[in-house]
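Incomplete set of chains, arranged as in the complex.
Order of writing sets the chain letters: A and B. Residues in each chain are counted from 1.
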Amino acid sequence: MSTVRLLADDELSPEARVVFDEIRALRRTDVVNNFWRALAHDPALMRRTWESVRDVMAPGALDPLTKELIYAAVSIANNCEYCIRSHTAAARAKGMTEAQYMELVAVVAAASQTNRLATALQVPVDEAFKAVP
Amino acid sequence: MSTVRLLADDELSPEARVVFDEIRALRRTDVVNNFWRALAHDPALMRRTWESVRDVMAPGALDPLTKELIYAAVSIANNCEYCIRSHTAAARAKGMTEAQYMELVAVVAAASQTNRLATALQVPVDEAFKAVP
């Protein structure tokens, strides 16, 4: 149960309805996830969030699957169950194989391990790593 | 300054020296980073960490650059300066362009934003996301 009610389609404000329509059109599905049904209480927040995610995840210098893998990895590091599950599902829908998934998980775990080692020992940054293009 | 002294080459135990040799051979450089010079105080920990990172980052179902991007993303989420700088440098060395880098950063930021929204509102996971292959 969320901290606000999840809004059904017939409870949406006109501004929220427009965003729902855009989500359905871009994703080519009638399903709108719980995440948007909670955000719909604040149409301005929902619109900002939707446009931001839509633009960031569009194909660019990185392909959509790579972006989805990064999104899932961050969600694991941030410990957000909803996000882990939704972006794992999204990555699978975009073609992530199970072998790729387990490797993603392995990289996240390895990074978490060395991150803590570097932090624990307060290792100073090597000069070579400070070079900026 | 780290919480333990960074060991110079002539201060290494024989076990630590062997790992340094492996790092130099695989990376084809004489430079061994500060991270390993701090870990060298515990050769067993250094060996475990080295083998783990080496195996996880080897080419597999995901290519090395994609893994490096994920590693950098997790390091940002975990807020580890050493790791952010070393893996940003490593990703650039593996061919990451500046446009790809800014997109990586944008995905991490977008994920952090929606992660907090889902957590704040305690959005329940959609049934569709619970399906497991």
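Note that a contact is a pair of C-beta atoms (placed from the backbone, for glycine too) under 8 Å apart; a residue touches a chain by one contact, two chains touch by 3 or more.
It should be emphasised that the depicted structure is a prediction, and the values quoted were computed from it without experimental measurement.
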| item | value |
| --- | --- |
| Total copies in the full complex, given that 2 are placed here | 6 |
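Operating definition for what follows: only the chains that are shown with their structure count from here on.
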| item | value |
| --- | --- |
| For chain A placed onto chain B, the superposition rotation in degrees, Cα atoms, nearest 5 | 180 |
| Chain centre separation in whole Å, for chain B relative to chain A (CA means) | 20 |
| Chain A to chain B touching residues, read off their complex | 1-4, 6, 31, 33-35, 38-39, 49, 52-53, 56-57, 60-62, 66-67, 69-71, 73-78, 80-83, 85-89, 92, 97-100, 102-104, 106-126, 128-131, 133 |
